[in-house]
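Let me begin by handing over the structure; questions about it come next.
One protein chain omitted, others in place.
Now for subunit A:
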Amino acid sequence: MGDMTRNDKNPNAVEVRGLVKHYGETKALDGVDLDVREGTVLGVLGPNGAGKTTLVRCLSTLIVPDAGTATVAGFDVVRQPRQLRRTIGLTGQYASVDEKLSGWENLYMIGRLLDLSRKDARSRADEMLERFSLTEAAKKAAMNYSGGMRRRLDLAASLIGRPAVIYLDEPTTGLDPRTRNEVWDEVQRLVAEGATVLLTTQYMEEAEQLASELTVIDRGKVIAKGKVDELKARVGGRTLKIRPVSCADLPGMARALAEAGLDGVAGSQAVPDEGVLLVPILSDEQLTAVVGLLAARGYAIADLGTYLPSLDEVFLAITGERPAPVGDSVPTEKTEEVAA
């Protein structure tokens, strides 16, 4: 906890400037800048091979960057790795637990490695198992855990030392939806408790659910950053979705809007399959005018609402392409380094 005092002057728990990491010809990180403010969740969004895991590995002192700087809780990743390791918790695709050991033994071991006394390590292990609903499985070997239990144990292991900053590297990759929700619940709980989290994900929905701010990276470069809503608004703006009582009204409604010459309504689109009309919204005035016009013409509306574009669409708008996995062209950091 003494380390926490280091951040008093620094509202950014994580600061990354111009971070570069090359693997041969591959630029896994090509000048990444990002900040994670204390007590917030930053989502780092990108497809496979975008450099997310390389970023987390640099910030965990597992690999040394080729250029640029990064500090975590005020400690430099290159110059102060030992102090930095005291302030972080790492959970993810790779950082894991010993599968031959039971859940309890894993947590106890980590407690001892973090210099807790035997007694404290024991009670902390019990406490974390309880918190993550693993008490019943405490004595089972981790290899016999279900996917969701495994991730919860990973998360518990990362939290033993009460880290100031938590990295979640694709915490739900490969999990089924139910298990994924379990992990999300735990992360949301952490966030509610004021943790600082750097979350990498390739799922738009996950970033939307958990993060307050987003950094979108692609092929080692930051291509967009901002608040989740800001990003979405910037890219697409709102769309009004109108569901008339009678599906047969859809063509007439679209024609009425077009004839009225309201701003932006030229982009209106009837979707008969879903029985809805989609209208791009540019301003509150326009929204009011559209609804008023339809009401004045006597169309009965069953339901209406506005929505922001999905992050999938955000990615499409920023990069001009779908975030298709590019895993085959960019080797994963792990295999690449073994070869080198």
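By definition in this document, a residue touches a chain if its C-beta (ideal position, glycine included) is under 8 Å from a C-beta of that chain, and two chains touch if they have at least 3 such contacts; residues count from 1.
What we mean here is this: contacts and distances are computed from a predicted model.
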- Query: Of the candidate names "Transport permease protein", "Acyl carrier protein", "Glycine--tRNA ligase alpha subunit" or "ATP synthase subunit b", which one corresponds to the UniProt protein name of the undepicted chain?
  - Reply: "Transport permease protein"
- Note on the structure: Cross-chain touch to the chain not pictured, restricted to A:Ile88, A:Val191 or A:Leu294, is A:Ile88
- Task: Give the residue, chosen from A:Leu113, A:Val245 or A:Val271, that touches the chain omitted from the document.
- Result: A:Leu113
- Message: For subunit A, which positions touch the chain that isn't shown here?
- Response: 57, 60-67, 76, 78-83, 85-86, 88, 90, 92-101, 105, 109-110, 112-115, 141, 157, 333-334, 337-338
